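First comes the structure, then the notes that go with it.
For this view, one protein chain was removed and the others were kept in their places.
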Amino acid sequence: MPSDITFYLLAALTLAGAVAAMSLRNIVHCVLCAAGAFAGLAGIYLQLNAEFVGVAQLLVYVGAVAILLVFTILLTHGADVKLGSALISSGWKTGLAISALVLVCLVVPVLTSPGLRHEAASGVVAPMMQKIGEQLMGQCVLPLETTGLLLTAALLGAVVIAMNDKTAAGPKTGVPPNHEAGKEPGLR
Amino acid sequence: MNGLTDKTALNPGAARVTLDHDLLEVAMGPHHPSTHGVFRMNLVLDGETVVRLKPVFGYLHRNHEKIGESNNYLGSIPYTDRLDYICSMTNNWAYVLSVEKLAGISVPERAEYIRVIVAELTRLFNHTCQVGFLLQDMGALGTPLMYAFREREKILDLFESLSGARMMHNYMRFGGCRCDFPAGWVERARSVVAHYPTFLDQFEALLSGNEILKVRTQKVGVLPAALAINAGITGPMLRASGVNYDIRKVDKYGVYDRFDFSVPMGEHGDVYDRYMMRILEMRETLKILNQAISTLPEGPILDPKAKLRNLRPKAGEAYGRIEAPKGELGFYLISDGGPNPYRYRIRPPSLINLTILEDMCLGHTVADVVVILGSVDIVLGEVDR
Amino acid sequence: MSNLDQVFVTLLHWVVGLVPASLQPWVSTLVIILAIMTVFGTCFALTTILERKILGRMQNRYGPNRVGPCGLFQPVADGIKMLTKEDIVPFSSDQVVHFLAPLVLTIPIWLAFAVIPFGRNMTAIDLNAGLLFFFAIGSASELAVFMAGWAGQNKYSLLGAMRAVAQMISYEVPLVLAAVPVVMLAGSLSLNDIVQAQSGYIAGGLPRWNVLTPWGLAAFIMFLIAATAESNRSPFDLPEGESEIIAGYLTEYSGFKYALFFLGEYMGLFAITSLAVTLFLGGWHAPLPVLEWLPSWFWFGLKFSALIFGFIWIRATLPRLRLDQMLSLAWKFLVPLALLNLLAAAVWHWSGQCRLFPGSMAVRWLVCAAILVFPGIRLGRSLNGLSATPRQYRYAK
Partner (left out) sequence: MLGSGIIRGMIETGRNFVGSYFVKDRLTTVQYPEEKLAPQENARTIPFLVYDGDDAAAGLRCTACTICEQECPPKCIYIIKDKAKKPDFVGKMQLFPAVFDIDISVCMSCGICAEVCPFESIKMDQVFTLSSDTRFGSLLLHKEQLAKSNDYFRKIHPTDATAIDAERAETKSKAEAKARAAAAAPAAPAVPAAPTKAVTP
């Protein structure tokens, strides 16, 4: 009985976080609710005894992605909220249609997949970490390496774009005067 | 910097000029843990690097020079203690020196030696405390400062038994000193001076080799020699930039020409050089003290002709200056024959060393600004007068 | 001997035995939680006073000695002061985030103690991804620090929050990389297995701890540097650099929220120190076989307090690094060396496996040490750009 209660609680936390992340006015609050939703998700994984996935979710999403979201908000000045902007943007109908479509695409294969037929794995299978490690390095090492490469490429691209932005905007105002040759110091 | 209008941007009274997009304007001070008193810097930051710095001071202005004009000559001496309240002996000496020049009073032999001993002891603990405050600004929580204060306490006890007060000595008079060394004072002074080199070695072991200190201070706040000379910088800051100018050697006032000591000079002019200047100057001061204490002559400590009360020097002007621990401290007096000076002007080394703070800090981060300010070694009593 | 070692375990079983069977899992977890919180709560109280006394002694003064016998009730006094102090919330601040920040910082830190083995079979939950769980919890505190900095709407706290987040992210990488060779050699992520791998003694003398291997020593030093940065302590206390940005992200906090932040900071320090003890100093193993009779949790406590003394000692001596130096230390010095350490650990493991030369420990030590030391010195020298020759000063007569 107690495990059901915790599941309902975690599910409620995740859903509430997700909804709040969309609907709150202050964008920083949205990000924090999103982080709450990630944490709720991690709780559900841990509750299903999927330790590695739960801990990885906690480490990657709550630890890194949330901070990433926060940084993007701060650096692009999204934080100073322009009051009076409508909560629901005008094109909400198309948005709703697309999300319904995606929901269908996800739910149908999950429900019909054979994996769900037999009883969920009861109890902890022997050293799970060992199996995951061997799978990662053995069978699907190629996808792992390619995603790694893809991510580094994306990272380098982002850095290069950011670099151009800085030089394009020209040197900052107030270049240190005493480094200019022959500048008459002191009396500015 | 495009002319005056830009200056008004930082003037709090003026209309708020919108800064371009990502600059952050921070007022650092007057209530800030590491501005060495009530001193304020309006910083404009791009991220963490300083784009503009406008020093704002005057919070501790006590109208010292106007009071000097209404006080008689003797009455101004205790006020000079309050100028640079860390080294009040050297303040007294500078004032008394200029009055002696004005009124033509001579000083007996023993009084000159006492003045040298007392001034060099002040320089000793002023430099030790400056290094302690610098490390406090750099984040070493109190350890170097506590060692510095432990040594300072020993010297303050000496001054208390000599002049009656730990910091506000009011000890020097026109033509000599107020009272002679009490019994046993010279032995206590000799033991303090004898222990100091071991303390300095421990201090250097703790600090000079420290990689974090070197990384935080080398090539930070570089002051080119030409800019230093143009801006009238004096004292350890000037010598750290490689300029050989020490008033004890230039003017040879007091009996400094009888002592053999040398003047250390740096060559990079950054914060590390200024730190080393103070350490090396302390070692030179110890040489002077040893020689002065061993050759202390007997004799009167006050010129018999010198008048204590209603001193009325004949009309004229005089400028007396000494090598205070912070730089050239000068008193410019104009007398119109009356009991109080017509004009009483002070050349404060801390204020003049502070004028080029912006040149040193531009392009550095907030953490460096604090360290550079610490290396300038200002005392707000002297800056604001 | 073993009953003294297992005294806490038997105590737990006795308490759990009192309760009817249905409630037993709940009661045992409750008792364990209570035990951890009381032990580390008093340890927090003691450390605040010990830190100030040790700092004082290093600075030739006594440290607090007014409240209680030689100052032992000082934490009680501080606690009461923090409780009674007015809790000022700035008007322009973000009330909700301002309130949540200390909670989000402190709660996850307590979870980290669940996986630490304090003594022989004295681990709260033996997750087989224990180490990964620990790092996941550690990474949650960055968000809390940012929330604290952002909520204050004050320039200094924003600067402090930016510094804190940058510092914690860039020092989590070397922290994890320093732990990877331990996992590689122990073959498991579970902390109990790691401690088990370090049991036993070589030739009856030296214990088989990781710190006594070349790669282990290098990893231990890197782990400690990253741990000081992760818990915002002395050479890296930039987020609340008192002399620069007042108190960084703590500027707008007062009263009990300020105390909660300190609780969070000290708990973070205890968690990281206990992890360092588990990974490198052989958890609760005794250093010499002849000392086996002392209980296991005693050894854990001894190593733990030795490390805490080391942190306090560092805090008393070193000034603070600047932001860019701190970041370049992490990315240009610690991360490359940690990767190199993986190579050294592999060489150590390979040379131990294949009986190429008759297992001469000294040669293995030299090889692995060489892999680490020479690049380390070259990297270090080029990193801080200090001129190799010390500076000369001219004297004018």
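As written, the chains take the letters A, B and C, and residue 1 is the first residue of each chain.
What we mean here is this: a residue touches a chain if its C-beta (ideal position, glycine included) is under 8 Å from a C-beta of that chain, and two chains touch if they have at least 3 such contacts.
Computed from a predicted structure; not experimentally measured.
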item	value
Chains shown that the absent chain touches, full complex	B, C
Touching the absent chain when the full complex is considered, from B:41, B:102, B:162 or B:238	B:162
Which of B:210, B:241, B:285 or B:353 contacts the chain that the document leaves out	B:210
Sole contact to the chain not displayed, among B:49, B:71 or B:244	B:71
Residues from chain B at the interface with the omitted partner, ascending	71-72, 74-79, 81, 143, 147, 150, 153, 157, 160-165, 168, 170, 178-179, 182-183, 202, 205-214, 308-309
Positions on chain C contacted by the hidden chain, ascending	54, 57-62, 313-314, 316-318, 376-377, 380-381
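Definition applied: only the chains that are shown with their structure count from here on.
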item	value
Separation of chain B from chain C, taking each centre as the mean of its C-alpha atoms, in whole Å	44
Chain centre separation (chain A, chain B; CA means) in Å	56
In the complex with chain C, residue positions of chain B that touch it	24, 26, 32-34, 48, 135-143, 146-147, 150, 206, 210-216, 218, 242, 244, 246, 249, 262-268, 272-273, 276, 280, 365-368, 370
Of all residues in chain C, those that touch chain A in their complex	94, 96-97, 100, 127-129, 132-133, 135-137, 139-140, 142-143, 146-147, 150, 165, 169, 172, 188-189
Complex contacts: residues of chain C adjacent to chain B	55, 58-61, 155-156, 158-159, 234-235, 237-238, 241-246, 315-325, 384, 386-387, 391-397
